[in-house]
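Left out: one protein chain. Kept in place: all the others.
Chain naming follows the written order as A, B and C, and within any one chain the residues start at number 1.
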Amino acid sequence: MTRKLRLGMVGGGQGAFIGAVHRIAARLDDRFELVAGALSSDPQRAHASAAEAGIARSYADWREMAQTEAARQDDGIDAVAIVTPNHLHAPVATAFLEAGIHVICDKPLAVSLAEGQALARLAHEKKRLFALTHTYSGYPMVRHARELVEAGELGALRVVQVEYAQDWLAEPIEQSGTNKQAGWRTDPQQAGPAGCLGDIGTHAYHLASFVTGMKPKWLSAELHTFVPGRRVDDHVQAMLRYENGARGMLWASQVASGAENALRLRVYGTKAGLAFDQENPNELWFTPLGGAAQRLTRGRVTSAIAAHATRVPAGHPEGYLEAFAQLYQDAALQIEALDAGKAPPPESRLLTTVDDGVAGLHFIEAVLASSAAQGQLQEVRAG
Amino acid sequence: MTRKLRLGMVGGGQGAFIGAVHRIAARLDDRFELVAGALSSDPQRAHASAAEAGIARSYADWREMAQTEAARQDDGIDAVAIVTPNHLHAPVATAFLEAGIHVICDKPLAVSLAEGQALARLAHEKKRLFALTHTYSGYPMVRHARELVEAGELGALRVVQVEYAQDWLAEPIEQSGTNKQAGWRTDPQQAGPAGCLGDIGTHAYHLASFVTGMKPKWLSAELHTFVPGRRVDDHVQAMLRYENGARGMLWASQVASGAENALRLRVYGTKAGLAFDQENPNELWFTPLGGAAQRLTRGRVTSAIAAHATRVPAGHPEGYLEAFAQLYQDAALQIEALDAGKAPPPESRLLTTVDDGVAGLHFIEAVLASSAAQGQLQEVRAG
Amino acid sequence: MTRKLRLGMVGGGQGAFIGAVHRIAARLDDRFELVAGALSSDPQRAHASAAEAGIARSYADWREMAQTEAARQDDGIDAVAIVTPNHLHAPVATAFLEAGIHVICDKPLAVSLAEGQALARLAHEKKRLFALTHTYSGYPMVRHARELVEAGELGALRVVQVEYAQDWLAEPIEQSGTNKQAGWRTDPQQAGPAGCLGDIGTHAYHLASFVTGMKPKWLSAELHTFVPGRRVDDHVQAMLRYENGARGMLWASQVASGAENALRLRVYGTKAGLAFDQENPNELWFTPLGGAAQRLTRGRVTSAIAAHATRVPAGHPEGYLEAFAQLYQDAALQIEALDAGKAPPPESRLLTTVDDGVAGLHFIEAVLASSAAQGQLQEVRAG
Partner (left out) sequence: MTRKLRLGMVGGGQGAFIGAVHRIAARLDDRFELVAGALSSDPQRAHASAAEAGIARSYADWREMAQTEAARQDDGIDAVAIVTPNHLHAPVATAFLEAGIHVICDKPLAVSLAEGQALARLAHEKKRLFALTHTYSGYPMVRHARELVEAGELGALRVVQVEYAQDWLAEPIEQSGTNKQAGWRTDPQQAGPAGCLGDIGTHAYHLASFVTGMKPKWLSAELHTFVPGRRVDDHVQAMLRYENGARGMLWASQVASGAENALRLRVYGTKAGLAFDQENPNELWFTPLGGAAQRLTRGRVTSAIAAHATRVPAGHPEGYLEAFAQLYQDAALQIEALDAGKAPPPESRLLTTVDDGVAGLHFIEAVLASSAAQGQLQEVRAG
C-alpha cells in the first residue's frame, strides 16, 4: 500500500457538523490519516476537540499551524481540510497554499468574488491541489448522469430543473443563540452576503453544472427572506438561460416545511430525460422519449466513472458519507500525482476545482444583482 | 331519481380526444343524457360522429343548434358542452348563453382577455351556469388539499411550486398534418397566442390558485419555443409573487422528454407542507414541520369535500375520468339549483367559474407581457 | 352505433357497495342500459332502490324477474348482473341461464365446488355468456403483464409471489350489526365456508393465474382467524407448487393494519421479473435479469391487448371503475357475438369464464383441506 497521506484540519471543533463529516470521509477509504489540527479559535476548545478526535498535533492558531507543518521535513501534513465558517475559507486557504500545502476546502470558496479570484490565481501559481467539497458530485449516480449527458444519450439539452429544499430554518432558530451552526450561517459577517443562496443554492447550481456540463449565461432571480429578523436570504428562485438556448429554473429554500435535504435535478434533452434525488442517491432515472422510465442503480450501471465511486454491490445502499469520502479519495489520487509530477488519473478528474468555485461566486453575484433589480435579466460572468 | 339533465355537445367529432372524455364524464355519474350535438364543422363528419356516439339530434351548425334546442319546449337541452378548438369557445358559448342554455366549456375560456371578459359579463347577465372544466380540481385529494389550506393546517403560506410537464410535442409532430390535435393546438389562429402556456400552463396556474386560494400579484416570466418551426411557445417558466409575501415558481413544458402528464403542486407554509402529483391522484402528502410525511389517501381522509368527490373505497384507485365526472356532477347540482331558483348546494361550490377563467386570461396576458420584456416584473391584473 | 344491450340486476340495493360499482361499470363505456332489477329481497327496499337508480322495471323476486324478462319479446333484458351475497350466486344464475339470459356474476362463482360445477355445466349447455367479474384482470397493465409472459419475455417462470392485504376487518365490526357488508361477508351461511379466502384470496389466486397462465398443482396452506368471535377465516397463507417446477406463495389478510386494498403480484422468470400493484394500476414494473427496472405505463405500452382496455392517454390515470367497465365492455362484445352466432372478437377473450370460477373453487377446496390437515401438501384438482 502507498503510504497514507497526512491531513490537517482547520475548524471542525466539538459539535460542528461538517468537521466530523470531513473526518469520517477522510478515513473511510483509508487514504488519509488526520495528524494535525486547529479545530477552534478558542485554544482550550481547540485542544479538547483535537484530543477527542485523536489528533496528535493540536494548534491554537491556523497561521502557526501552516508554518509549523510546512517546516516539518518528514511528517508535515500533505493537505489541509478547511471546515471553518465561510468568511475564513479564503484567508486560511491562502496561508496553507503559501506554505505549499494542498487544500481541501468546504464550499463556498469565499465570501466575495474578488477574494475567490485571488485564491484561484494563487492556487494555480502554487500548483497545489485546491479541491472544493461539493459533496453531491461524489455520488456515483451523479457521475453516471454526467456520463450519460456527455455521451449524448439525452440528445441536445433543452431544460434544466434543479432545486434544493430544506426546512431547518423555517423558524428563527438562530435567534436563540443555542444553535451555533444556524448562528453563523445567518450572520452575513461569517457566511457572506448570500444566506440560503450561498449555503445550498450553490450546491444546486454546482450539481446542475456538473451533470449538464453547461453554465447559465443569463439569469433572472429573486432572493427573499421569510423569517422576520433574519439577516440573510432564506429563499432563492431563479430562471436560467444557457448559451445553447436551453432554459432552466433553480429553487433553493430553507423554509420549505417538511423538506429534509431535498436536492433534486432533472434534465431534459431532445432524446431523453433524467432525474436524480439526493435523498435516494443509489438510483438515477433515465427516460428515453417515448419509452419506459428506467431506474438505473449504483452497482448495476457499468460506466467506469460510476464504478470508480462505488464500494459495495447493487442493493447495498451507499450514502452521503460515501459520496463525501469519494472526494477525499479523488483528492488523494490527485495529490499523489501532483507530488510525483504526473497527470492525475482520469478517474479522479471530477473533483471540483477552484475555478468551479469562482464560477459559483459569479453565479452568486449575478443572483444578487438581478434580485436587487427586481429580477432583471442579468449576465453571469465567467473567469 | 330526479330526471337526468339533457346535454348537447359542440365539437368532439370522431377522433377528438377531449370530446370523448366529456361524454364519458357526463355519463359516469348518470346525471346527464347526451341528446343533441354539432360535433363537427363538416356536416357529414358531424352526423357520422353523432350516430357513433348515439346522439339523437345532430346539427351541422352550432348556431342553428342553439336556436332550435332553445325553442324545444319539453325536451330541449338544459346545457351544452363546448369541446371545440379554443378560438370557438367564446362565440359558441355566447350563442348558447344568448339562447338561455347553461354552458360547460373546456378550458381556456377564450383566446383573448377581452373576449373572455365579454363572456363573463354575458354569463352573469343571463344567470346561466358557466362551468370551465379545469379537470384537476375534480380530484378529491386536490379538494382535500384546498380544505387543509383553508383550515390553516399549513399555517401562513410561503412557497408555491407548480409544474406541468409533458413530452408529446418534443418533436414537430404538428408538421406532418396527421395529428389533428397537435395541429390546432400549435396554430395561433385556433389555439390563441399562448401555446403550452394556454394549454397546460393555465392548468398549473389554476391548480395552484385553487388549492392555495391565492392568485399571484406580480410575475416575471419567459416563454420559449424549442421545436424549430413551431408557431407557439412549447415551454413557459415564471417566478411569482403573492400579495401576502409568498413566492412561487411555475413551469410548464411540452418538450420534457419522458414526462407523460406530470402536473405537480407543492405548497409550503409556516406549519406544514403538502404535495400532490396528478399521476398519483389517490394520495396527497402532508408533512408538518419537524414531523413525519403523511400519505393521506382518498377514501381514508374524512373531509366532506373529499367524500363528495369519491365513489369507491380507499385502495380502489379513481382517476382522470372520475375527476372529470365530478365536474359534471357538480354542474348538475348547480344547474338544478339555478333552474329551481335556489342556491347551489355547498358541496358543488368548487366548480370553476367564468370569473376564474378571466383570471386565467389575466395570467396569460401578464406572462406574454413579461416574456416580451425579457422577464421584467409584471403586475397580474384582476377583474 | 349498435344498440345498447339491456341489462338487469339482482342484488345491489341501497347502500350496497358492489351493486353501485357494477352500475357505473356497465354505464361507463355506454354499451349497456340498466332497465330491470330485483335489487333487494325486501320488496319495499327493492322498489326504492330501483327508483333511485333510475331502473324502469323493478321486481320483488328474482325468479319472477327471470321469467318475465325472458318472456318480453322486444325489450327483455339481454343479460343480468348478479351482485347478491355469495350464497345466492348459483341459484340466481341458474334461474337466468335457464331463462336463456346471459349472466355477469360477481365473484366467487358459488359457495361450494359442487354448486359451481353444476353451474358450469348449465352455462355450457345453454351457450350463454357466463362472465365472472374478477375486476383486477380488467386493468390494461395486468393484461399487458400476461402478454409479456405469453410472449416469453420473462423466460421460464420460476417464482410467483401474490398477496392481497386489507385491514377493514382488523376489528370485529361485523358484531355491531351496523355494517351490512361486514355482516354477510363473515357469515358462513351467506359467504360460504371461506371468509378472507373466498373474498380476496380468490382474487389473488385469479390474478396470479391470469398473468402467469399457470395454476398451482399442489399447495400447503393455513387459514387463521385473528379476531375473536369471527366465524370465518380472516387470514390465509399458502405455499404453491406448479407443474413446471415453479414455486409460489399466496398471502391474503383482512387484518393487516394500514393496508387498504393491497393486491400485489410479482413473477420471476429465467430472463426477467415483473411486479404489479393494484393501488398503482397505471404502471407495471419489468426488470430484465441484470438490467434496469423499467416502469411500463398504460398508454405508452403498445400491446393491442392493453390498448383495447385503455380510454385516456398516458399520464391520465385510470382506476378501478375503468377496470370494472372493461369487463362489461368485453362482455358486451361477447354477447353480441354469441347472439349473432359468431366467435367473440379476440380482444374480448380475457374475460373470466365460469370454468375459471370452477378452478377458483378447486383452489378454495384445496386450501380448506390442507389447512384442516396442519398444512399438509394437497393436490389442487381441476375440472
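Assume contacts are C-beta pairs under 8 Å (C-beta built on N, C-alpha and C of every residue); 3 or more make two chains touch, one makes a residue touch a chain.
On a predicted model such as this, the values are computed, not experimentally measured, just so you know.
S.K.: Report, in label order, the displayed chains that the undisplayed chain touches.
M.R.: Spelled out, the missing chain touches these shown chains: A, B, C.
S.K.: Which one touches the absent chain: B:Q161, B:N282 or B:T297?
M.R.: B:T297
S.K.: Pick out which of A:R27, A:K217 or A:R381 touches the chain that's been left out of the picture.
M.R.: Touches the omitted chain: A:R27.
S.K.: Which residue among A:C196, A:L219 or A:A262 touches the omitted chain?
M.R.: A:A262
S.K.: Which listed residue (C:A56, C:A114 or C:L289) would be found touching the missing chain in the intact complex?
M.R.: Result: among the candidates, C:L289 touches the missing chain.
S.K.: Would you indicate which residue among C:D61, C:E98 or C:E222 is in contact with the undisplayed chain?
M.R.: Once the missing chain is taken into account, the touching residue is C:E222.
S.K.: Over the whole complex, note the residues of chain A touching the chain we left out.
M.R.: 1, 4, 17, 20-21, 23-24, 27-30, 51-54, 166, 259-262, 278-282, 297, 299-300, 311-322
S.K.: What residue numbers in chain C mark contact with the hidden partner chain?
M.R.: 154-155, 158-159, 161, 163, 167, 170-171, 220, 222, 224, 226, 235, 237-239, 241, 245, 247, 249, 251, 253, 255-259, 268-273, 287-291, 293, 374-377
S.K.: On chain B, what residues meet the omitted chain?
M.R.: 286, 290-297, 300-301
As a working rule, only the chains that are shown with their structure count from here on.
S.K.: Name, by label, each chain that touches both members of the pair chain A and chain B.
M.R.: Chains touching both chain A and chain B: C.
S.K.: Using CA atom means as chain centres, which chain is nearest the centre of all the protein shown?
M.R.: Closest chain centre to the overall C-alpha centroid: B.
S.K.: Whole-Å distance, chain A centre to chain B centre, using C-alpha means?
M.R.: Spacing between the chain centres: roughly 43 Å.
S.K.: With chain centres defined as C-alpha means, what is the inter-centre distance between chain B and chain C in Å?
M.R.: Once rounded, the distance between the two centres reads 35 Å.
S.K.: Would you pick out the residues of chain A that each touch at least 2 other chains?
M.R.: Correct list: 290-291, 293.
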